[in-house]
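In this view, the complex is presented without one of its protein chains, the others remaining in place.
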Amino acid sequence: MAHKFINEIEAGETIDDIYMVREPILRSTTRGDLYIAMFLSDRTGQLNGRMWQATETIYKALPKPGFIHIQGRSELYQNNLQIIINNISVIDATGVCVEDFLARTDKDTDKMFEEVKKTVGRIKNPQLKALVEEFLADTELMEKFCKAPGGTALHHNYLGGLLEHTLNMLKVAVAILPLYPDVQPDLVLAGIFLHDMGKTEELSYDMAFSYTDSGQLIGHIVKTALIVNQKADALRAKGTQIDQAVLDALEHIILSHHGEYEFGSPKLPATPEAFMVYYIDDLDAKVAQVRAAIDNEPGDSNWTAWKNALQTRLYRKRIE
Amino acid sequence: MAHKFINEIEAGETIDDIYMVREPILRSTTRGDLYIAMFLSDRTGQLNGRMWQATETIYKALPKPGFIHIQGRSELYQNNLQIIINNISVIDATGVCVEDFLARTDKDTDKMFEEVKKTVGRIKNPQLKALVEEFLADTELMEKFCKAPGGTALHHNYLGGLLEHTLNMLKVAVAILPLYPDVQPDLVLAGIFLHDMGKTEELSYDMAFSYTDSGQLIGHIVKTALIVNQKADALRAKGTQIDQAVLDALEHIILSHHGEYEFGSPKLPATPEAFMVYYIDDLDAKVAQVRAAIDNEPGDSNWTAWKNALQTRLYRKRIE
Amino acid sequence: MAHKFINEIEAGETIDDIYMVREPILRSTTRGDLYIAMFLSDRTGQLNGRMWQATETIYKALPKPGFIHIQGRSELYQNNLQIIINNISVIDATGVCVEDFLARTDKDTDKMFEEVKKTVGRIKNPQLKALVEEFLADTELMEKFCKAPGGTALHHNYLGGLLEHTLNMLKVAVAILPLYPDVQPDLVLAGIFLHDMGKTEELSYDMAFSYTDSGQLIGHIVKTALIVNQKADALRAKGTQIDQAVLDALEHIILSHHGEYEFGSPKLPATPEAFMVYYIDDLDAKVAQVRAAIDNEPGDSNWTAWKNALQTRLYRKRIE
Amino acid sequence: MAHKFINEIEAGETIDDIYMVREPILRSTTRGDLYIAMFLSDRTGQLNGRMWQATETIYKALPKPGFIHIQGRSELYQNNLQIIINNISVIDATGVCVEDFLARTDKDTDKMFEEVKKTVGRIKNPQLKALVEEFLADTELMEKFCKAPGGTALHHNYLGGLLEHTLNMLKVAVAILPLYPDVQPDLVLAGIFLHDMGKTEELSYDMAFSYTDSGQLIGHIVKTALIVNQKADALRAKGTQIDQAVLDALEHIILSHHGEYEFGSPKLPATPEAFMVYYIDDLDAKVAQVRAAIDNEPGDSNWTAWKNALQTRLYRKRIE
Amino acid sequence: MAHKFINEIEAGETIDDIYMVREPILRSTTRGDLYIAMFLSDRTGQLNGRMWQATETIYKALPKPGFIHIQGRSELYQNNLQIIINNISVIDATGVCVEDFLARTDKDTDKMFEEVKKTVGRIKNPQLKALVEEFLADTELMEKFCKAPGGTALHHNYLGGLLEHTLNMLKVAVAILPLYPDVQPDLVLAGIFLHDMGKTEELSYDMAFSYTDSGQLIGHIVKTALIVNQKADALRAKGTQIDQAVLDALEHIILSHHGEYEFGSPKLPATPEAFMVYYIDDLDAKVAQVRAAIDNEPGDSNWTAWKNALQTRLYRKRIE
Partner (left out) sequence: MAHKFINEIEAGETIDDIYMVREPILRSTTRGDLYIAMFLSDRTGQLNGRMWQATETIYKALPKPGFIHIQGRSELYQNNLQIIINNISVIDATGVCVEDFLARTDKDTDKMFEEVKKTVGRIKNPQLKALVEEFLADTELMEKFCKAPGGTALHHNYLGGLLEHTLNMLKVAVAILPLYPDVQPDLVLAGIFLHDMGKTEELSYDMAFSYTDSGQLIGHIVKTALIVNQKADALRAKGTQIDQAVLDALEHIILSHHGEYEFGSPKLPATPEAFMVYYIDDLDAKVAQVRAAIDNEPGDSNWTAWKNALQTRLYRKRIE
């Protein structure tokens, strides 16, 4: 049976479906009866849920957060929809279609990953080629690479977003590299493929998009540098030559790709390749961010609300 | 007779050629004799010139700056070459091949301008099309557009540099616009074509690359906006419809294309098109700037000197 | 009949008057009945309005925003006043006394405009004189100049505020110019008269104070430069001489009058006159802003709340 | 006998006059003979001086810096004037007309001080009046106030500059206070009179303009606050009432008059009076600084050299 | 009878105790009956209080803020505890144990002050010694020094916090001074003892922690400098020698101890001693601030909420 999405529920319906439960709280009414308040959500939105005549046993069994199957009824309360729950059963996350609960790219991740592989297949420098292939051969990492979001908030913040963003950057690079014959294409392509690889470890995205402890303490820029270093060490242990100069030039692109110290880059771009990857990354991220902000703005005003990260409101009207 | 370039002169040669003279000064020796010290230059470099036994009449006749035909001899003085001048005659600037004295693009400006015209010929929006054609029809302005440098110091600082930079940006846009289907291509192409048009008035480039008074007081960003407005007024006077909304969207791209207030943009980008033009401009400028800094660095160290505008030294070694 | 102002309404009164309606929303009660929630306002404040037993037809007829004549009753709900509406009729904005709904200067705009004209009448430079007179002769623009607010939020944010601010700046200039004999008075007076003229197009102030699309995309600084340029073109078309050097010096004052890049000036002041206009503008604006913040602070604490634009709280106690 | 000013000396003259000597160094020629190199200066400029056949005794007797009477001859050396000294006698500074050696205001300091006294005589608040009079009664301090420069480098950097700057600010205040009826005039006038009083201790100006140790460690802003506090303590000891609230409001003006933390103000302006003094100070200082930079620029270019403190070059051409 | 702390109250209890009352408001119900809403607090938290059937007389008698003895009952309202008040009597603040209402250090202030005295007793320089003893002899000031908080918000924000922070800094200095033999220990110890002395005047802490008017207008940095100056004047009046150089070196430490202009230091550190005091202050403050933020974070997440003053979230998990 198809999932009943949160944004499709109207007042007065019978509800019998799985939702993600977050922040459940056990409270007592003024008469001393216990009830549970909670948020119920899927990828389309979130509602308040109330289970009256609750017990501490039910409360303790609830995942925080996690998935529950509920039976109940929707109703309007102070002009907001809420769900009155009669029955709760906890659901194992493994049996749940996570895409119903987390936003995901509307593109085909398999196809996108094939395109990524094809594009980095253009790399001719044997050491960069070996390094990239070492990554492609790490199927566990590649699975994460295909699933991870591109970020938690501003752009590509959905499952598959990292892959989509990386592929788009590769396409931009392939399109413009012929216009800059002095720029070394292998470094640019390898740099783009790897630039955000550490986000697979920086972000968690099973229940919601958030930062891991390790991600917050280290950051994806250094995480990426560490992984690249480990792969190079592994290759060297297998007898493959990886010159320090090649590794340094590649890691420099990764470490400088935010372009400014205040955005967490420990190094500023110092090679044409580092500048190119920085601009392609920023261009693709900002256009996606502007696009998303314009699309997600409620109402039909010509302007979005103030966007602090861009220090402006955005103009939504098209002239063409 | 071919011009003897400054960087070809060796000690002990006889000199009989035209050079640009700058900053001539009349001085007296300790014995009270008058002489003139000056700089002599062409597009390949600059040397000290000395005319002994000079007179105030000769000094007053010298252009400051301008072109002179000199006869004399090269010699080493304190390990530097200088030119001892026996005879000076002032030359009219109109008879001089300015390309010998000012650096110019090594590409064919006619072909580049044809490519620009062809590319902006893709614009379909009738109002933007009319506006662009109004510019193309202004032959005096287009001549300047083909001749002007892209800047005085950091990138594309040679005759034809504005054209070369604009064309390269158009090519980048054509290459990547298909990857961003929501971005309005006509606005991007028209925005790129016009974005630095005010540099034709901001910069002077007959004798050397410098800023005009008007350029320094107003700046090329606002200069460009003023010219676009005048062309739109002219079209409206002829009965062509130019909606204020179209003009505003185009001028917004121009006014925000430096991306940050501190770089002289009075507005921050607020449309996807403005972001795209900003990034393409910055990418093309910075890659050219890095390339030029690497190529012009004397010696064969792996690193250039510190580049203040980029807050780093640049790495010159290639790995591919 | 005099308008019953929002800040005069008490609980339990019968209401039969015109108010501005903003953000009406059609909602359904838990029993399924439709009602309309809205804000009702005039220049003295704003209340919630509720029309029970509403229909979609009534809702659709409402302006968003605009003026309506309502009949109903005031009541307390959760300690806040609200208005229960029995009947609504939509009112044409042209028949409404806009001063009841938008704050306006408490000075006489006709007299102020006369003073402005008299003050700029001191200008002797024939080109600046011609330019200023070209503006004074544009009655449509001058009407807007007399009506526009000086801003939307921080200072002179009321009808006539632009005029009041400009006049006060002119008075300051007349008072201090004799103390600075090297500063060219005509440039200062013309610069002040014109410095914010673009606000007539940047701001809309029929229903409320907000930015026009064009205002947000271009900004009043460049708007002003564009208008000045158009007037100069018009004069030249009539045969009046306007030297580029004069126009540049004037436009430089306009473009640099915010004094810093981060406040949207594309140029920094580079003439004594530009510095003087910048300081007079900032002095008059900041004193008005501080005055307004102190006057509008509720309660009688010695300090206002934190003022982010000034990075301080303001001290309200007087010692004299 | 009138002093022969440095900027009047030509090659080949006999010199017999007093000059300031700075940075004398005893050196030996390649043949082992001792000579003394030094700078000789007055308020119009500086030259190199050389005394051949010097002795260590002569060297040790030289003040560093101080005044010497020299006899010798001017000559050109490598196109620069220098003075060959035959005889040196050290001069007591007390017998020297310091105005020949340090630049001074071209206005009459007695008259200016009278004007200052008359202007602060307008103050009616009895406590501020008592405080100002306590300062005026401190003749030693007032002598310094009349003699001190306004700064060491950028504006009013000549003897009497502090007085001239303070008086000009008072005149501006008197001229514009009627336009701001809510601003408390007594606080503004007292604030201006005292705002830079600490410069009398921050700067030394007997031989040249420089900072005292105390001035560098404490700064004139806090110096001023300390002096005002001491005067208030002295008044209180005499039984005059000085309310803490009045003193605080006055000291706040002093502490915030640089307007921004980065210019050394430990507090930002938080009263209308503090804003007014800040703007009047900045206006008067910047116009003087721009004026001086334009006047002192050598050559007749339309632009000065780059002025780092203003982040621009300055435009020198007048249109009126 | 022991005070019933706010954080110990549960729903349904009878309340008969003293609390601090803040922001009482007189309101009328929809039926026109008057009631008073207020906040009731002690050092453990704050609750809403409601007195139904109130009169204007009761309202007017309430301190704003101050202490009241209330009789009433606790109840849950919309899942929050509130207190329904039947009877109110106003309490004189002098009879109240202020430590119940304001957080205070959990250390013994007498012992801490003894340790401070012992530590500054190490000072050997006779002038610094005299100055410190002049402070220690001012019992009124020392009482405030022992009672004042170290700040209002971020660190040591409790009674005795200033003393605790100062003592801890002295201990750090004593521990590390032997490692820096070139640093003058007397200046460091005197500088630490006095560095925040002005907070005794900048902050008020009878009812709650807030800034005095004088504190906001002048700031504790300059306040401290003013007090030190007064003590030096007093000593000099008694015939004790205090060299200006010693006083300047000490005041420089005070004026520069925030280390950066933007944190309100009018001078940047220019001596080894000033650098040392700055770092010890910042180290002790930041570690306390981080510790408090981690301890006060509700819940058991590994991370605190975003801390704006530190521009990061803080990691709470320990590894040892």
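Note that the chains are named A, B, C, D and E in the order they appear, and that numbering of residues resets to 1 at the start of each chain.
Criterion: a residue touches a chain if its C-beta (ideal position, glycine included) is under 8 Å from a C-beta of that chain, and two chains touch if they have at least 3 such contacts.
In this text, all values refer to a predicted model and were calculated from it rather than measured experimentally.
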For the chain not depicted, the shown chains it touches: A, B, D, E
Identified contact with the non-displayed chain, of A:7, A:89, A:210 or A:230: A:230
Contact residue for the chain not shown (choose from A:11, A:93, A:130 or A:218): A:218
Residue, one of E:34, E:81 or E:172, that touches the chain absent here: E:172
Full-complex contact with the absent chain, from E:11, E:26, E:207 or E:270: E:270
Hidden partner interface residues of chain D, rising order: 27-30, 213, 216-217
Where the missing chain touches chain E, by residue: 124-125, 168, 171-172, 175-176, 179-180, 182-187, 243, 245-246, 249, 252, 268-272, 275-276, 279-280, 282-283, 286-287, 290-291, 294, 310-315, 317-320
Residues of chain B (touch criterion as defined above) contacting the omitted chain: 75-77, 79, 302-303, 313, 315, 317
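Simple rule for what comes next: only the chains that are shown with their structure count from here on.
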Chain pair with the higher count of C-beta pairs in contact (A-E, B-C): B-C
Equivalent interface positions on chain A and chain C, same or different at half: different
Chain whose mean Cα position lies farthest from chain A: D
Distance-maximising chain from chain E - centres being C-alpha averages: B
Centroid distance [mean C-alpha coordinates] between chain B and chain A, Å: 44
In chain D, residues with contacts to at least two other chains: 245, 249, 252, 267, 270, 313, 315, 317
Arrangement of touching chains [line / ring / star / complete / other]: other
Interchain pairs in contact, sorted by label: A-B, A-C, A-E, B-C, B-D, C-D, C-E, D-E
